[in-house]
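Okay, structure first, notes after.
Removed: one protein chain of the complex. Kept in place: all other protein chains.
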Amino acid sequence: MTLKDVAEILEADVIADADDLNITIKNACSADMMSAVLYYHTPDSLLITGLTQPHVIRTAEIAGIKSIVFVLDKKPGDDIIALARQKKIPILCTRFCMYTASGKLYAAGLPGCLFK
Amino acid sequence: MKLSSIVESISLEVKTGKNNLQNDVTGVYISDLLSDVMANSKEGNIWITLQTHLNIVAVAGLKNLSGIIIVGNRQIQQDVLQKAESEKITVMSTPLPAFEVAGKLYQLLNG
Partner (left out) sequence: MDETIEGSFQIIGGNFANAGEASMQLKSKLVELGIDEAIIRRAAIATFEAEMNVIIYAAAGRLQYYITPHEVTIKIDDMGPGIENIELAMQEGYSTAPDWVREMGWGAGMGLPNMKKNSDEFKIDSVVGEGTTVKMIIHFS
């Protein structure tokens, strides 16, 4: 699934680094606890989260997350957007909650992240 | 849908509150942030989280949630289970990650 597909399914606004929506998303991880994101095997994943903090972007970069979806219309601050641009991690914002966003993407064929 | 149907269809392990399985589930909420759950979950929702802190029991009780699904094979401390049992909160566990539990429930409830 491409990031463009994700944005369409979630009726999401792409608010940072919109240049390349053709990147491939292999799986998804829905979490607010950053250690879980680091614990699960999440390279090439999409992170679906309700936490809007700069360290979400840093966690994403360290874990190899490809893109982040903020749920429930939570708007990240300018510091987060700037950091995401710098790290080239596209950010999507959706009005859906984490459950609905996960449900729609799963129904469209996106698997969960592997974890071991 | 009754809690028991959900337990059965996605093979949840019921840890506490086995007497509440006939309760109706009004919807699903996922979050690991307790303030978020306090603000946005609705009565009768089933709550999906990997949070295992003692306070999850209080949140579920205050919001009258129908149960808590702990994902990702997380170990749950004994004091949390004891509190949940005494407060009659149904705590369930699964090895699946939150995204997949959500996906399966979404198909079950909205599909």
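So that you can tell them apart, the chains are marked A and B in the order they are listed, and the count of residues begins at 1 in each.
Simple rule for what comes next: a residue touches a chain if its C-beta (ideal position, glycine included) is under 8 Å from a C-beta of that chain, and two chains touch if they have at least 3 such contacts.
Remember, it's a predicted structure, so these values are computed and weren't measured experimentally.
Trainee: Looking at the full complex, which residue from B:Met1, B:Val14 or B:Ile76 touches the chain that isn't shown here?
Mentor: Considering all chains, including the one not shown, the answer is B:Ile76.
Trainee: Identify the residue among A:Val6, A:Ala28 or A:Leu51 that touches the chain left out of the display.
Mentor: For the chain that is not drawn, the touching residue is A:Leu51.
Trainee: Could I get the residues of chain B that touch the absent chain, sorted low to high?
Mentor: On the side of chain B, residues 32-35, 50-53, 55, 74-77 touch the unshown chain.
Trainee: Extract the touching residues of chain A with respect to the undisplayed chain.
Mentor: Residues 32-36, 38-39, 43, 49, 51, 53-56, 58-59, 61-64 of chain A touch the chain absent from view.
One rule holds for everything that comes next: only the chains that are shown with their structure count from here on.
Trainee: Indicate the whole-number Å distance between the mean C-alpha point of chain A and the mean C-alpha point of chain B.
Mentor: Going by mean C-alpha positions, chain A sits 24 Å from chain B.
Trainee: Could you please specify the touching residues of chain A with respect to chain B in the complex?
Mentor: 28-33, 36, 40, 48, 50-51, 72, 97-100, 102-107, 111-113, 115
Trainee: Which bits of chain B are touching chain A when the two form their complex?
Mentor: It is residues 27-33, 36, 40, 48, 50-51, 72, 96-100, 102-107, 110-111 of chain B that touch chain A.
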